[in-house]
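Rather than the whole complex, this shows some of its chains in their spots.
Chain lettering (A and B) follows the sequence in which the chains are written, and residue indices restart at 1 in each chain.
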């Protein structure tokens, strides 16, 4: 599979190499996963995506583990198998327990079910849920 | 909108009324949102959905606020406007701050972007991310 060849370290442009260097530094690991090797054909998108990811997934208010779990939840809903595998691995690396993973899965499945019931029924939003009402 | 009439308390079957009673008891609030009023036409699905939701969203390992944020993330990815509004309201009621909400949105958007890049490129899953490798 893949619509592009995954670039090895030897095949990188200098701009792409600089991004790989930063990924290795920030993650304190030599491992570069396939996503970045596929993106490396376009150093501009590689850089912009990495810079955004670093900002979004970096230190903030939410627990890093929770951030990865949110990433998994969205990836499941989008059906992105690669993303599910990589972020499930990250969530585990950041401390997600088997019990937490079980609850994550249960919520993702439950939300899918109620989302479809709501959509099928065309349920109108309650006034109480609108931003103005909350103010 | 709506493909069914939303049932008022006066229009409920006795089975549906029993579910409404339990919702009110568990939530300690008299307010029943439109989702349940639409589902009430089919007491069997109303009951099963409520029992599942109570189990999935009830006490467990994850913070109730985090559970609601995961629900919002999935609902956004599915494009269910009603669900987004109701669970955003719930997450706020359970303590989600503006900063946490900002991070949630940023992750949902970022995951959508990288999900599509990965999918477009057909990136193969790294061996390191497979369950067997993790063992």
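As a working rule, contacts are C-beta pairs under 8 Å (C-beta built on N, C-alpha and C of every residue); 3 or more make two chains touch, one makes a residue touch a chain.
As the structure is a computational prediction, the values presented were derived from the model and not from experiment.
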Homomeric assembly size (copies in this file), of which only 2 appear in place
6
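Please note the rule applied: only the chains that are shown with their structure count from here on.
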Matching the CA atoms of subunit A with those of subunit B requires turning by an angle in degrees, to the nearest 5, of 180
Taking each chain's mean CA coordinate, subunit A and subunit B are separated, in whole Å, by 19
Of all residues in subunit A, which touch subunit B in the complex?
1-4, 6, 31, 33-35, 38-39, 45, 49, 52-53, 56-57, 60-62, 66-67, 69-71, 73-78, 80-83, 85-89, 92, 97, 99-100, 103-104, 106-108, 110-126, 128-130, 134
